[in-house]
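Every protein chain except one is present and positioned as in the full complex.
Labels for the chains are A, B, C, D and E, by order of writing; each one numbers its residues from 1.
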Amino acid sequence: MNQMLFVINPNSTQAVTDHIDRALEPFRIPAGPRIVCATLASGPPGIETQAHVDGISEKLIAYFDAHPEHARADAVVLACFSDPGFHAMRETLAAPVYGSAECAYLTAAAMVDRFGVISILSRAVPRHKRQVRLMGLEHRLAEDLAIEIGVTGLADEEVTFARMQDVGRTLKERHGARAVIMGCAGMARYRARLEQVLDIPVIDPTQAAVAIALGALLARRAGVAAPARRAA
Amino acid sequence: MNQMLFVINPNSTQAVTDHIDRALEPFRIPAGPRIVCATLASGPPGIETQAHVDGISEKLIAYFDAHPEHARADAVVLACFSDPGFHAMRETLAAPVYGSAECAYLTAAAMVDRFGVISILSRAVPRHKRQVRLMGLEHRLAEDLAIEIGVTGLADEEVTFARMQDVGRTLKERHGARAVIMGCAGMARYRARLEQVLDIPVIDPTQAAVAIALGALLARRAGVAAPARRAA
Amino acid sequence: MNQMLFVINPNSTQAVTDHIDRALEPFRIPAGPRIVCATLASGPPGIETQAHVDGISEKLIAYFDAHPEHARADAVVLACFSDPGFHAMRETLAAPVYGSAECAYLTAAAMVDRFGVISILSRAVPRHKRQVRLMGLEHRLAEDLAIEIGVTGLADEEVTFARMQDVGRTLKERHGARAVIMGCAGMARYRARLEQVLDIPVIDPTQAAVAIALGALLARRAGVAAPARRAA
Amino acid sequence: MNQMLFVINPNSTQAVTDHIDRALEPFRIPAGPRIVCATLASGPPGIETQAHVDGISEKLIAYFDAHPEHARADAVVLACFSDPGFHAMRETLAAPVYGSAECAYLTAAAMVDRFGVISILSRAVPRHKRQVRLMGLEHRLAEDLAIEIGVTGLADEEVTFARMQDVGRTLKERHGARAVIMGCAGMARYRARLEQVLDIPVIDPTQAAVAIALGALLARRAGVAAPARRAA
Amino acid sequence: MNQMLFVINPNSTQAVTDHIDRALEPFRIPAGPRIVCATLASGPPGIETQAHVDGISEKLIAYFDAHPEHARADAVVLACFSDPGFHAMRETLAAPVYGSAECAYLTAAAMVDRFGVISILSRAVPRHKRQVRLMGLEHRLAEDLAIEIGVTGLADEEVTFARMQDVGRTLKERHGARAVIMGCAGMARYRARLEQVLDIPVIDPTQAAVAIALGALLARRAGVAAPARRAA
Partner (left out) sequence: MNQMLFVINPNSTQAVTDHIDRALEPFRIPAGPRIVCATLASGPPGIETQAHVDGISEKLIAYFDAHPEHARADAVVLACFSDPGFHAMRETLAAPVYGSAECAYLTAAAMVDRFGVISILSRAVPRHKRQVRLMGLEHRLAEDLAIEIGVTGLADEEVTFARMQDVGRTLKERHGARAVIMGCAGMARYRARLEQVLDIPVIDPTQAAVAIALGALLARRAGVAAPARRAA
């Protein structure tokens, strides 16, 4: 079988793509769709502003023009919590497109009554809340709080993780979150540890989107096989 | 690895469980979680009334009391579009519980702007709409229309599929649905054919729930592995 | 006149039915509908979990099958703040069915701008809030707070009433409630005292439902008489 | 016992008050609260415009200044579907104030999933919809349609009732209303006949408000008696 | 050109009209619409209660009956944050009517994500919140807080301004308001000073309404001229 699930990290930081790629390892199943992760070299090192978010659309389209083999993927996942270029991709690509923030919110809603979000910078919080409102999930969002660490600070894993713990605990204990979404694809490496410490589900947006995309691809196989069986 | 994903069909019709089981075949991946489907023998042959829906809770709890090996599953999926016993399961089981209607709605929302639902009987539509309202997705629901075929009529595959096509086309063409949810776990066998005819994604609720549950289980593996890597 | 208003306490605790019965005494008006209160002997002693709530539906249907004289009532009131079996009753009985939680919320909304709820256990609060959301009254709910006393503790009237006062005052003073709903049919006996202490309306759910049901029955009499008068 | 429930018809048409008074006859129960209906002589013959609605507030306050015995009522019901002066009364009177439109909407919501409204003139419909939105019940309103008969036309009972039937049937059959509210206090006399023809509950706003007000007064009696009993 | 924009202060305090008039000075542009401010002599000195609000409708209609030259204005602005008589005016006058509260909320929403309101008395806050809900802007309202100064207290500019500063700072710092609406037409004189102190936009409701009304009048001129140009 030749299905391909293509994951694009819209920032240009290869290390982030590597962490994402590693977090997706368990989704690479024997005889399952290939999961290919790529870095948008033309993207900014980190997507921190609305201008960054908006600017991704054209870069993604150029990318897919230059990489027709990826444009022909069976599913495309945007691996960034701002879902940059999401609606533009939907308008442009034939393949189904999954936004990792949208899928993270929906997965959290499928798992628990109320969930929280750990953001990098509080500047992003109004942007996140606009998306939550668009989806109709405001009543499920316990709160969205930032660790307030800049790009350079993120290199310090110890400090970063300590802040994620603090914010996660506040979301759980003060705001009643029963699951926590990590509001940045670059946090992928902390998921397991954070879940252990907080003792509630911790959702990595890229994994959430890949799970839903993978599910749709697998479901299609059942579909293909089914008529044959019925014919028997 | 010994993860188990347990799927319970809360009606007592083994044929429905068999169809569900077959539809989940592609989700059984090498070295992946075992996916075990069972029939709630104490359930009604079909879940058609609110009393049926409500009555499932106690029967499910009794089932899990009698089958501690299933109660210890790593994830439990309720394979019925009415999500009977959903909140009761959440209160009772240690395992995460996924409702197939909830997951179908959320998956549809992750895939398209507006989706429709094909129901069995229009009597169920107000119940469905209450759930959609609870979730905040009213603005994404194009419409929910019934094929109006009773339990016995469903045995006639030709008539059933013809009605599903009609309703599906109406949802797509008149109501602007860009994907369609099959509003009954017993419709699993028609997914592929219907998708081919309608040419928009057709979502089987049990597959949608299993995909999200499977994703969470797989994600956890990435988590387990990650610290080792970091330690290296 | 032979109208009957039937009130069913879906838990098996006769003492609760007795308190309800006493609270309904003033609604028994000369030549008015008979108000008959009964205990669902097959119910649990207290309805504390979602499984309890859901399990009531089938028991109620069995009850009405065995008591056709009650099934023929002119109105049926469910005397439990969880409105267990509400939608199932509506699907099953010819008689109009009134839920006491629903009627309590609506009555509170008719009386004041914002109201609070005194719950038994905080475990029930998410369940209550789901119902308030379904009804569209979220903006009228000041807050829903629990006294956190278990079934056995409720026997101690002094402690129970003290906690109800505390929670009631918090709802009034900190959350701006202008009326308070007692979130359990078993609290009926405290209504008058609590109202005196809090100095805002205190609503007993069963009384609220009986008042609306009684109103509909009385209205019907006006209707019957009216044409005769017009003919004169 | 000396409770008084005071009903004020804010238009100056005594015939409307008479019809209201007759419709309330069954709510006058032995040893129950006196139900006193009065006409606001200073009001307009019919309340048809927003200016009429707004102008009622000051006239009502003047009325209660001049009639302190009515201002001391145990409950006040505004018998007009526009609820004119409702918030002003609440700010001014010590007595609890019930709006008949608000109580009609809430009673309908307690009785059925979706309800319709029969209005006099379509000019009033946006005003009604603003109130429904304020209350949060938009999702329960099937539709609000007018019979489009002016004040003089209303004198012709035959034409009026024929139009009410037509509109009622449209609300039921095309819009899925399961109960119908008569959107004018002056329609009181048609309730019984209309209910018979439509075969779904027909709600008279004044009766709805009086039922809730009466319920609160009766409940209070249970309250007064209760401690004595407990002391025994 | 003879356009007239008519601004009516519905309270009878000429000093308030004078302050409004001065605040509108910059909107009087050469060859632009005349901006005429008038005092409703029949109004109360201050509009503080719901009865005051409601009572304005008839007085305004009487005013416009007596002043046909104002009724023929090209636009009418109600210069009071309670928008008294707004819907009545819309039903009555041929001219477009602008409510200053509505325009203040909408202007704030056009300027920033979240805004606050400084009210005179907390008694008015529920009334304000009803209007915000009607408009659908609840998610944009940071908070509405009162300075709690009575009519006589307002004469003391120093105390009044100090309280406005305090409340404004609380709205900005604790509630995240990015702009502040002055919730009373009588606060016009403090706008500039308050904006300087708070360092976020401060919106005067009358100015907001006049700006939108003026815009519509100016736009119409472009319209008239345009065809001529196109004809050339």
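We adopt the following convention: contacts are C-beta pairs under 8 Å (C-beta built on N, C-alpha and C of every residue); 3 or more make two chains touch, one makes a residue touch a chain.
Computed from a predicted structure; not experimentally measured.
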Sole contact to the chain not displayed, among E:Cys103, E:Val117 or E:Leu145: E:Cys103
Hidden partner interface residues of subunit E, rising order: 22-27, 29-32, 96, 98-99, 102-103, 106-107, 109-111, 135-140, 189, 191-193, 195, 201, 203-204, 207-212, 214-216, 218-227, 229-230
In subunit A, positions touching the absent partner: 49-51, 53-58, 61, 84-85, 87-88, 90-92, 123, 127, 130, 133-134
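Quick note on the criterion: only the chains that are shown with their structure count from here on.
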Shared interface numbering between subunit C and subunit B [over half = same, under half = different]: same
Distance from subunit C to subunit A - Cα centre to Cα centre, in angstrom: 46
Gap in Å, rounded to a whole number, between the CA centres of subunit B and subunit A: 23
Separation of subunit D from subunit E, taking each centre as the mean of its C-alpha atoms, in whole Å: 34
Residues of subunit D touching at least two other chains: 139
